[in-house]
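Shown here: the complex without one of its protein chains, the others still in place.
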């Protein structure tokens, strides 16, 4: 509380070495910038566009790696779940359960995540009005779990295109902390024929805008070599740019702090 | 094949009497109109807007009722599943497994449905381009199951609004049979504050348009008293209007038959 | 009244021979199909994407050609105006003044068109809700001119894309006759880099759908050789296909006639 939270890491758990390396470097950067850090990597990409795309190393192996990151680097962990039975397994290791955008209305999944007692981070569906995310938050809170975080990642805008409505950040912050997902906000769903494209060079503009509008944190996928990442490469921030990128966000975030209550 | 298929019934299994009554009447109407009929009712509304809305009688009770409809009325059954473990259970009774629109990219669910050997009916996500539904079809077919059907039910158009792009029917029919969902195409997601609204009076216009553009069938929720339905009442066709409604659709469907291969 | 009206011709007045040829052939086809025919060609393409695109032969020459078409072929004429001072000039020859979609809220232009006493055909803006076109109709009617026609040509759907919401036809017919523009509904604005693209092969699907939903007429740009047309070639119906195309539309239009008052 009081400082921005950075959820960051590779899109998917490619191997242990990568995870340890990325987590360590990001931890050091966030410490320097005065930001909270949570390591992110998916155990399984369960909704890739095509059936032939890389999915995972398997849940068991993945959880083992996440556990090692947690203990060796000393950082909390976030990962996403797609079915109710995965919540219990994931909860053994992770600190934050992430609900994917497509699944933000799946009542059972939200309830199960709520019951885990872990923080629950719900990505806003590409088909959702910001104000309606209140119902998703309420589903989690109905379990007695008050630790809910929302994530903005854009709305469907025609075909193969998303648009980020910065008003959504303000609307959702009225009832829940909000994280801005810089990676998926520049995604172009399905636009590469069988996989999603993206436009990395737009990340700084949207991320600064979100920081100035006002958010509680950022979700940022990163990789030492985005061109070789097994998923979402086109819209990642290269690892060697993360320090400067976060420093810039911190600058706008700090400026925003003076205007949290500004009204006209 | 060769005749339109009508997937129809109440939105959710409210009770046995209602299901038997609706199925019997619709079977008779479809027989008269020369249409195939498949009874539809949801076992569980697993993605209602609000946590407080009616969901179901429970899976066990629901499957028992579906089984009775199947045997007493002698019609095939379609129902939707939300998690992989439900596929096996549902397959004991139903003939067609329906994948909800929000879940149309969940690889595991598509694969599990494919492996059941049942026909798999995938609703197009409100966030999907029609051409990208090919990847969802391919996921099912990768299991060796060729019985796949797609359903058009509109795309996100701003907030709280869907629009049906009739071009999608043609695009998807190039690689798969296509059903037009007249009920959810007039839905207004979340527009009633905590539940979805809809505009029933637009159904005839969209349904006729789809029949003329060209489809293989229709998905139509109906109820003897839509105002008292436990889900989706605002966008249902009243049961007593189904005969005239289907007769009208058959008229346009027949006219369309002469122009299936028309090109300019 | 009672029969569909076909507004058709080349996009722009390329030369006299072309106009006479097209008008004569379309008149004969419409007579055969039992449709009213109005010759359409633009005097000037005043809102091309790029400044370098072909615009016109000039107003004087253009009006001369339209006048010859009117007299030699014996058909009414529609053309579009972009500024108030053009209304008087155009009114000397044309029977229907068309207001371009981008200009459908320009009060002065609507009033001036209304005062001409000619029929006024207003294209719905790509940015307009159908119900709000009532205000444009009212602007014309405030001049005492009751001869107003609306045209549906799609709404902005993301970037470089339009979508036709067939519900709009019904909404607008509640207060005004409605024409469906098959040509511009398949346009992809700006999508060819400096000019608009389009997808001609989608025309039959959208046109049939509109006929079945219910309309009072169709707007169709045509050319003997669309590939060589000076504007909008990618989304024109080739002239040699117009007879079969109109016969098909008449078939759906006739089927629709039995269901004009159908409600559920």
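Chains here go by letter, A, B and C, matching the order in which they are written, and residues are numbered from 1 within each.
Basically, a contact is a pair of C-beta atoms (placed from the backbone, for glycine too) under 8 Å apart; a residue touches a chain by one contact, two chains touch by 3 or more.
Computed from a predicted structure; not experimentally measured.
*Asks:* For the chain that is not shown, enumerate the shown chains it touches in the whole assembly.
*Replies:* Every shown chain touched by the left-out chain: A, B, C.
*Asks:* Identify the residue among A:69, A:164 or A:230 that touches the chain left out of the display.
*Replies:* Looking across A:69, A:164 or A:230, the contact with the absent chain belongs to A:164.
*Asks:* Determine which one of C:31, C:60, C:88 or C:138 touches the chain that has been left out.
*Replies:* The missing chain is touched by C:138.
*Asks:* Which listed residue (C:11, C:38, C:78 or C:103) would be found touching the missing chain in the intact complex?
*Replies:* C:103
*Asks:* Just one of B:24, B:76 or B:158 touches the chain that is missing; which is it?
*Replies:* Per the contact definition at the top, the residue touching the missing chain is B:158.
*Asks:* Tell me which residue among C:19, C:78, C:93 or C:128 touches the hidden chain in the full complex.
*Replies:* C:128
*Asks:* Since one chain has been left out of the picture, which residues of chain C touch it in the full complex?
*Replies:* 46-51, 55, 82-85, 102-103, 105-108, 111, 125-129, 131-132, 135, 138-139, 142, 155-156, 159-160, 189-190, 194
*Asks:* Which residue numbers on chain B touch the omitted chain?
*Replies:* 157-161, 163
*Asks:* In the full complex, which residues of chain A touch the absent chain?
*Replies:* Output for chain A: 155, 157, 163-167, 169-170, 186, 199-206, 208-214, 237-238, 241, 244-245, 248, 251-252, 255-256, 258-259, 262-264.
The definition used in the following text is that only the chains that are shown with their structure count from here on.
*Asks:* Give the fewest steps needed to get from chain B to chain C, where each step moves from one chain to a chain it touches.
*Replies:* So the least number of steps between the two chains is 1.
*Asks:* Farthest chain from chain C, going by the mean of C-alpha atoms per chain?
*Replies:* Farthest from chain C by mean C-alpha position: A.
*Asks:* Per the centroid of Cα atoms for each chain, what is the distance between chain A and chain B, given in Å?
*Replies:* 33
*Asks:* When you check chain C against every other chain, which residues touch at least two of them?
*Replies:* Residues 157, 163 of chain C touch two or more partner chains.
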